[in-house]
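A protein chain is absent from this complex, but the other protein chains hold their places.
Moving on to chain A:
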Amino acid sequence: MKAADQRRARSENGLSENRSDSNNAKHRSDHLHFWVRALFATRRQRERVRWGMLAVSLALCLPLVPWTKATTVLPALSPFVAIGSLLAGAGGTLSLFGAASCVALVCAFRRRFLCRFVCPLGLLQDCAASASFRSLSFRRVSVHRVPRIGHWLVLMTWCGAACGFPLFLWLDPFSLFSALFGGVYRDWLWVVPTVVIAMSLVLPQLWCTKLCPLGATQDMLHWPVTWRRRQTCSKKRSPLRPTPLHDRVAVPRRAAMSSAGFVLAGGLGGLLGSRFRRLSGQESPPPLRPPGAVDEDQFAALCIRCGNCLQACPPKILRPDFAPNRFAGLAAPLVHFDTDYCREDCHACTQVCPSGAIDRLTLEQKLKHPIGLAQIEFNLCLLAYDKECEICERVCPMEAISFAWSEQEYTVIPQLDVDRCNGCGACVVACPGDNKWERKGNPNIPRRKAITINQRN
């Protein structure tokens, strides 16, 4: 009560101040109003909220706010991702699912709540669409007859998740948005979201109404309410109001068809999901993932390719994987030690994963959590050539490398303490020893350093 009183008093004060300075203030507010209108181009309340959410999303994804976990917020709101990763076995990240369950609850009662008020990708598409029809005079193509692929995608993903691989989790619009703005442009993660936005130049609404898995998820969450409303409608025998786009499930014939379709989609998703890893080619040992990554099978599945970790990594050693022989992990982050190493004072990537693919680790935990294991090939080491080196010992933050005298080789040989090494790659980056002599004769032979990081067995 007290607080409310104070607030009222404060606002009254504000008013009186305004009044005392009314002319000036009016002028200013006119001015402001003009710009706000120009910026929002609409007076409708909902549009304003959407623009506001776009601004907030941008601030979170770029991120403009000084908060390490900012980039997680948007993707963590998606019930599609939350349910998908839960089914795929993400554990230990319950805090992630809290936000999504609240959102899910709202969506159950407010139809397409996220689409209408939050989704920044949707707004960008709307902008693209209106721009294209106004200035580029594209022909508007109706997407009326396109089946609801989104529902299929959702079911396939969830059933796939339960059976091994959440097939289309990466199509979540929030993580696409994150990948578009947060993701590092050179990493190609921007391609899919750009395609999605470009699509609305010619086919407006196609994505939102028919394809978007998050939209479909919201529809599904809303089903109980839709279903009840339909029942009351039929009881009252009220004339059918013109059904809004999203409520066309209400037509009985279509509903029957789609339930058969749903079963089919679920079955197909389950089948594909259980076979996916085998179909996509497994590699052993698996490639190097960020510290704290869950085991490879799950990692490729849980990662939603939002690019948060790539963006968070200060030395930029995480890059998406485009190796053709393992497309289960397509575009999931890989660790590269060609330019820099995993810093001993950083655990940024472990803080920003919205799907539970990377465990939240404290700095101490991260230091003990191995990315891989260093392996030293003495043949390529400068010490085998009597050169002055031992750089690896100096740079290793874990003090895992030492040197032992070998009477037989008559030199000192680098030794690795397997328990200390966490595969951070500092030694790899610094090591000057490589297969230069081999490449002299044949430059096609790839460069190989005396130290490499390999997956631990």
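Everything that follows uses one rule, which is that contacts are C-beta pairs under 8 Å (C-beta built on N, C-alpha and C of every residue); 3 or more make two chains touch, one makes a residue touch a chain; residues count from 1.
Keep in mind that, in the parts below, contacts and distances are computed from a predicted model.
J.: Just by its UniProt name, which of "Ribulose-1,5-biphosphate synthetase", "ABC transporter ATP-binding protein", "Aminotransferase class III-fold pyridoxal phosphate-dependent enzyme" or "Sorbitol/mannitol transport system permease protein" is the chain not shown in this complex?
T.: "Ribulose-1,5-biphosphate synthetase"
J.: Give the residue, chosen from A:Q45, A:N442 or A:N457, that touches the chain omitted from the document.
T.: Spelled out, the listed residue whose C-beta touches the missing chain is A:N442.
J.: Based on the whole complex, identify which of A:R46, A:R229, A:K368 or A:K387 touches the chain you can't see.
T.: Touching the chain that is not displayed is residue A:K387.
J.: Identify the residues of chain A touching the omitted chain, counting contacts across the whole complex.
T.: Spelled out for chain A, the touching residues are 379, 383-391, 394-395, 405, 410-412, 429-430, 432, 437-438, 441-442.
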